[in-house]
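Here the complex is missing a single protein chain, while all its other protein chains stay put.
Right after this comes chain A.
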Amino acid sequence: MTATTTPPDTSSPYAELKAPTTARRLLTAPTTGPLVALLLACAFFSLSTDQFLTGGNFSLIVQQVMVVGTLAIGQTLIILTAGIDLSCGAVMAFGSIMIAKMAAEGSLPPLAAIALGLVVCGGFGLLNGLLVQKIPLPPFIVTLGMLNVAFALTHIYSEEQTVTNLPGPLTALGQTFPLGGTDITYGSLVTIALFLLFAYALSSTGWGRHVYALGNSPEAARLNGIRTSRLTIGVYTVAGVLYGIAALLLISRTGVGDPQAGQTDNLDSITAVVLGGTSLFGGRGSVLGTFIGVLIVGVFRNGLQLMGVASIYQTLITGVLVILAVTVDQLSRKKAR
């Protein structure tokens, strides 16, 4: 239970800056509620339908949430700095149409097209970060503008056409391999690996603690010697690259480059972050929580569908869950003060 490294800001009056260890966060922190919700939902759907509790179905759920999940990692990083990113879905759509078109119709080899897509998405993130940090503008406004920019560029660049006949490497992550009688997609593994990587980075590296510190109080973080400007721009850029990876996962999953993609994914990623117990006011939360949040949405959608409940109920329930999650966050903050 003792912290192995001391955060650089223990002397500050902001108690929450103290970074808990991974174990402690898992046991007590905001992840507990979402985890219980996920388990309850799973138990409920297992009892209600015969098809829910199978390996194949769980593999399917992870596969279905991998795109929003990867976006939500980037969203979590940004929300932890007390920002928000409304452009993530649109940036991903642009990345996906770019990768698909460059490889299928352009002259680029598939791997170069993928690399280009990651760089371009990272570029969008960098631009978001610069505008938020250097001018500075509110993240909500910057990313709202960028949402429209990326959306329009997607439609201009694609000429409203879906790109088909993708070369093999672009859809490789959508392929499956058998594991214990069920089929797992490679993309699911990529998503899970990314979640683990960022969970580690946030809980056990100096960078991670700085992100939390920045979200709690940029001024205190700056006074404690954190280079907040560089950190903020870096977080937005890393998020952009993650959207590029999500773009690749998206085309591998659907097998096409779709200019209409991602239109509600920005809100879906925020939903996942909030359900996972990360505070929209920054500084509190974790990517593991977000993973659970993503799974909650996926499990509800899949389970209700298996039960034969119309999709509008999924929307209803997701809405109620989000309001409850934010309410709980607000109430617990009030008590903490």
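Going forward, a residue touches a chain if its C-beta (ideal position, glycine included) is under 8 Å from a C-beta of that chain, and two chains touch if they have at least 3 such contacts; residues count from 1.
Everything that follows uses one rule, which is that contacts and distances are computed from a predicted model.
Undergrad: Identify the UniProt protein name of the omitted chain, choosing among "Sugar ABC transporter substrate-binding protein", "NrfD/PsrC family molybdoenzyme membrane anchor subunit", "Pyruvate dehydrogenase E1 component subunit beta" or "2-oxoglutarate oxidoreductase subunit KorB".
TA: "Sugar ABC transporter substrate-binding protein"
Undergrad: So one chain is hidden, and I want to know which residue out of A:152, A:193 or A:320 touches that hidden chain in the complete assembly.
TA: A:320
Undergrad: Touch as defined at the start, partner being the missing chain; which of A:41, A:153 or A:184 qualifies?
TA: A:41
Undergrad: Name, in rising order, the residues on chain A that touch the hidden chain in the full complex.
TA: Residues touching the hidden chain, for chain A, are 15-16, 28-30, 32-34, 36-37, 40-41, 44, 48-51, 56-57, 60, 63-64, 67, 160-162, 164, 250, 253-256, 258, 260-261, 263-264, 277, 300-302, 304-313, 315-317, 320-321, 324-325, 327-328, 331-332, 335-336.
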